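Apart from one protein chain that is not included, each protein chain of the complex appears where it belongs.
And then subunit A:
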Amino acid sequence: MRSSMKTYYWMVVPAVAIFFVFHTYPVLMGIFYSFTNWNGLSPDYDFVGLRNYLNVFRDGNVLDAYGFTIKFALLTTVIVNTISLVVAMGLNARIRLKNFFRGVYFLPNVLSMLIIGFIFNYLFSNVFPDAFERMGLDSLAFNILGKENTAWIGVVIVTVWQATAFNIMLYLAGLQTIPSDLYEASSLDGAGKWREFWSITFPMIAPFFTINMVLAMKNFLMVFDQIVALTGGGPGKATMSISYLIYTDGFQGGSFAYQSANAVVYFIIIVFISVIQLKFLQRREMDLG
């Protein structure tokens, strides 16, 4: 073995080993426990076969959580991608203070979601209601996180505010790969801005669009920190996301094995959605290319 090869092995093997011990092994254990009735504490447990899986599909709480999470993920993915594409195009144009604005728009990505959540929590419960009251809009002077039918809006707002930064960055990188002579040619042909966007800009950043859609969707399906910091799944169970349900019910509710089964189902669903998205969007990339 050449000595340089040896170095590479030294770089790779420990990482794989650590990954296996701290990631793959727990996943396998989780799958194992999902076939038992372990409550997370007691020294002994029994195998129950597929009972947990059957109960998951019959559990109203789990189904409600799936409903909320999927609706939330779809909506947020669309909003985040629309906003970040528009902002990225603005930041890519020749404007004054371009670097300053880029910094400002990237800032939310640096902050921890929990901190953002607690700040917004304060805004929603104190600042906004007081402001609306002073403006005389009494019907709006309430904490939107405190109502079953509006709490999700608060979660969407905060999530979009934080997540857009990362997607802007990816779109910006995409936009910079477009050669400027394409635009010169199109302007000589007399194409309008709208035409230019659909015929040049959008097709050229298709791969970036794909990765943004897939990453955003996957992240929002696993929404957790936002829920912890903003609503705790409430009021009632209005904003109970699947990850948060798995965590609270599995660890605090003593249903470790049952929620392990839920987690396995959930994992399969996320993989399924991501594969479909990739297939569909990549085919589109080819068509556009």
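Keep in mind that, in the parts below, a residue touches a chain if its C-beta (ideal position, glycine included) is under 8 Å from a C-beta of that chain, and two chains touch if they have at least 3 such contacts; residues count from 1.
In this text, contacts and distances are computed from a predicted model.
Trainee: Which protein name, taken from UniProt, belongs to the chain you can't see among "3-methyl-2-oxobutanoate dehydrogenase (2-methylpropanoyl-transferring)", "Phosphatidate cytidylyltransferase", "ABC transporter substrate-binding protein" or "Alpha-D-ribose 1-methylphosphonate 5-phosphate C-P-lyase PhnJ"?
Mentor: The UniProt record for the chain left out of view names it "ABC transporter substrate-binding protein".
Trainee: For the full complex, which residue in A:90, A:179 or A:236 touches the chain that was left out?
Mentor: Of all options in A:90, A:179 or A:236, contact with the hidden chain holds for A:236.
Trainee: Of the residues listed, A:6, A:23, A:71 or A:279, which one is in contact with the missing chain?
Mentor: The single option touching the absent chain is A:6.
Trainee: I need the residue numbers on subunit A that touch the omitted chain, in ascending order.
Mentor: These residues touch the chain not displayed: 3, 6-7, 10-11, 14, 18, 22, 37, 39-43, 55, 59-60, 125-126, 129, 141-143, 145-148, 232-237, 240, 248-249, 251-256, 258.
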